[in-house]
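All protein chains but one are shown at their positions in the complex.
Naming follows writing order (A, B and C), and every chain is counted from residue 1.
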Amino acid sequence: MNGIVDTIKNVLKETDLVLGWTTDPVTGVATPARFHDEKEAEQAVFDSTCAHNLAVHLPRLKDSRVGIVAKGCDARSVIELIIEHEVQREQLAVIGVGCGSLLDVKKIWRRYGYGVAIKDRDDSLLIGGEQVNRDEFIQRKCHGCLEADPDIYDVIAGEVTGEIPTDTVRPHPLHDMFVSLTPAERRSFWREQFSRCIRCYACREVCPMCFCRDVCIMQTQIPRWAGGAVDAKQSEMIQLIRVNHLAGRCTGCGECERACPVGIPLMLLLDEQNHAIEEMFAYGAGASLKARPPLLVFDVNKDIWGKG
Amino acid sequence: MSTIPRQGKKALEPLRPEKATVVDVIRETHNIKSLRVVFDDEELMTSFTFQPGQVGQLGVMGAGESTFAIASPPSQREYIQFSVMKTGVVTTAIHELAVGDRVTVRAPMGNHFPVDRWQGKNVLVIGGGIGMAPLRSLFLHMMDHREEYGHLQLIYGARTPSDICYRDDCRDWKQCGDVDFITTIDTGNQDWEGRVGLVPAVLEEEEPSPENNIAVTCGPPVMIKFVLESLGKMGFRDEQIYTTLERRMKCGIGLCGRCNVGPRYVCTDGPVFSLKELGELPDEM
Amino acid sequence: MSGGDIKLVGFLCNWCSYAGADMAGTSRMAQPAEMRIVRLPCTGRVNPLLVLKAFQEGADGVLVSGCHPGDCHYNEGNYYAHRRLELLSRMMAVYGIEPERFRYTWISASEGARWAETVTGFTETIRPLGRLNLAGGGARDDDHHQGPAAGSASPAEKR
Partner (left out) sequence: MKFIASDRIDGLLERLGERGPVWAPREPEGAAGTVLFAPWRPGDAVELDRFTTLSAKKLVLPASEKLLSFSYSLTPEGEALDITGADQGRGDTVLFGARVCDARAFTVLDALLALPPGESYQDPGYRSRRRNLLVITLACTAGDAACFCSSWKEGTASTQGSDLMLYPAGEGYLARSVSPRGEELLALDIWEDSDLEPPELAVTDRVPFEALEAKLVGSLFSDLDFWRELTAKCVSCGYCTYTCPTCYCFDMYDEMSSSRDGERCRSWDACMFYLYTLETSGHNPRPTIAHRYRNRIGHKFSYYPANQGPVLCTGCGRCIRGCPVGLDIRDVLRAAGER
């Protein structure tokens, strides 16, 4: 994309490093990279395989002036991290990029094999030389994308699109099936899903809002919320911990589900919670720098849900 | 120095501990207790042998087990003593134990001080805080075989007088006249009769000769660091200096993976290393 | 208790509902015996995970009860709790727990009768739902408890 290299070079004049992407020579898709000088910045790219939410690295870079390339969805995480005082606005240079829509590279790899040639040009997507229906391989979050262009930025690389790129919000692929289940069936559903969990914590580690990091209570001895076993029960506890701690924080970036090696539909849980929070508090995480997280405040007059 | 595998009928079930019973609990300081335990299996207790510096896994079923130096000397056949500082889940459970309570032990494990190679030499023992535990075993062992060693000197430091462990032993060592025993504390009070000052400073005041001497040190990392510096200044060579390493351990048999320093496992290749051996390992302390 | 009996957990604020429950007891009001009560300093202390952990460990229903809005001993604890508990109750069905199994109420120290009514009503709601048996089997003493290792085994490992 035009401008990304030059923009990063410019931003590097005022920052210690810039978080962006470069192309992995083996697979031809984007991989996260850090640029410290102009020479490194030559390698920067932005394309439809730049799925990673780079905001996850910000809390570990508290002592640096950091430039970060952010899509609209990533910018929401940046905003939420600022609200949570995990990073200071002043230490950041946000390089906004207008995003068309992202490919679900993992889905492509799982179907066609790791490293298969992907050519994404305009409206045509070639996988291994074969023309496929691009719509089928777009990340779900890009359907009905909330912010094609970032809400928070210091500079813009390339052009912002100014429009939402694709049609309407699509529910999780398992959503329709899930909502048709009775509570007891849902219990079996989750038991089955969580039985695949290997407790690698990739869901947590790629989540920009899981900033407790090394001291997360999923693993601590004191307190000991989850037992040591790798089984459905403990994995359920782990996800209950995540979901509850992300209430009002989750921006719906979908990184947890993207990272999950065994394909557990984590966003089914988070989508529902985000939806409930929006309904109850008219709040969407990462929408505004001025917002207060809804579970850290209350409103005596409005908080009447009629129970009790 | 290679590890001495656990002997006996449980040798093929290395993660299965022996049952043991607490026979004595000694409150050493506000956060350190010594526990004396006896294997329930009498035959095992009779045949149990180890060398000073070896460790054992003392555990409370339900809380877990942790690695501790054996603080009693090999000549003590009545019980095995561990000294435990209260810091985490397991040590808290251990601190709650009373005489008659049931514990588990996997011992002995790891290597040991090469005491047979030290025969005829002077030995300088420098300990700090809970680091005295393996050194107590060593020192009592050398006292048991007093004629095999030359001059024995022990410098033992603690933060305050009330942080001194092994008071009975200290009194014995002071009175026996056969060894040079110095206690020192960081900050003294009116009743304190020993020295005042940090261990490395006291060591430098004493200025022991490196001639035919072996130095053994164990204690808090910062103390060890400066003691090693001081020993170096006084002319001790790396192969004359021994210390013991501490790492987080789980299995104690070189399998679970966490206690390695480069290719060496502290649980099986250690915990005792000469400074020369440490120098050959990658620096990951 | 027969095998089909249910277990309920109540997280009660020390300053109001706990005293209310106490009053119901000392006044010898009839109330069901399935509820185990955990006394907390305030409903603001009720981490939603406490509720979910209770369900995981074998509770079939959880009731949280605190001070009426405006009456919090710490002025605002129950307002924060209100938001969390309401969100939690909306999420119950997503976790696969019948929403009826979780309830939060406001009961003061003087409302012993109201407590008795509430706990009776709650118990009667849960009884027909029966045991919950959340993921992993909801360990209980009277279960054929699968230990942690057994629970972790995949079906073939168990065979």
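Note that contacts are C-beta pairs under 8 Å (C-beta built on N, C-alpha and C of every residue); 3 or more make two chains touch, one makes a residue touch a chain.
The structure displayed is predicted, hence computed values, not measured ones.
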item	value
Hidden-chain contact residue, picked from the options B:Gly64, B:Pro114, B:Gly188 or B:Pro210	B:Gly64
Residue, one of B:Arg102, B:Arg171, B:Lys233 or B:Lys276, that touches the chain absent here	B:Arg102
Of A:Asp120, A:Asp151, A:Asp231 or A:Asp271, the residue in touch with the unshown chain	A:Asp231
Contact partner of the left-out chain, one of A:Lys9, A:Arg204 or A:Arg249	A:Arg204
Residue among A:Asp63, A:Asp176 or A:Asp214 that touches the chain left out of view	A:Asp214
Chain A, residues in touch with the chain not shown (by the definition above)	24, 26-27, 29-34, 52, 56-57, 106-107, 109-111, 113-116, 173-174, 177, 189, 192-193, 196, 198-202, 204-206, 213-214, 219-220, 227-231, 255, 257-265
Positions on chain B contacted by the hidden chain, ascending	3, 5, 11-17, 19, 61-65, 87-88, 91, 100-102, 104, 221, 246-248, 250-251, 253-258, 260-263, 268, 281-285
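The definition used in the following text is that only the chains that are shown with their structure count from here on.
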item	value
Overall pattern in which the protein chains touch one another (line/ring/star/complete/other)	line
Intercentroid distance (Cα basis), chain C paired with chain B, Å	50
Centroid distance [mean C-alpha coordinates] between chain C and chain A, Å	34
Rounded Å distance, chain A centre to chain B centre (Cα mean)	50
Interface residues, chain A side, partner chain C - complex	183-191, 194-195, 225, 227-234, 236-237, 240-241, 243-244, 247, 268-269, 272-273, 276-277, 280-281, 294-295, 298, 300, 303, 305, 307-308
Chain B contact footprint on chain A (complex, rising order)	221-222
Residues of chain C that touch chain A when the two form their complex	47-49, 52-53, 56, 69-70, 76, 79-80, 82-84, 86-91, 93-98, 103-106, 132-137, 148-149, 151-152, 154
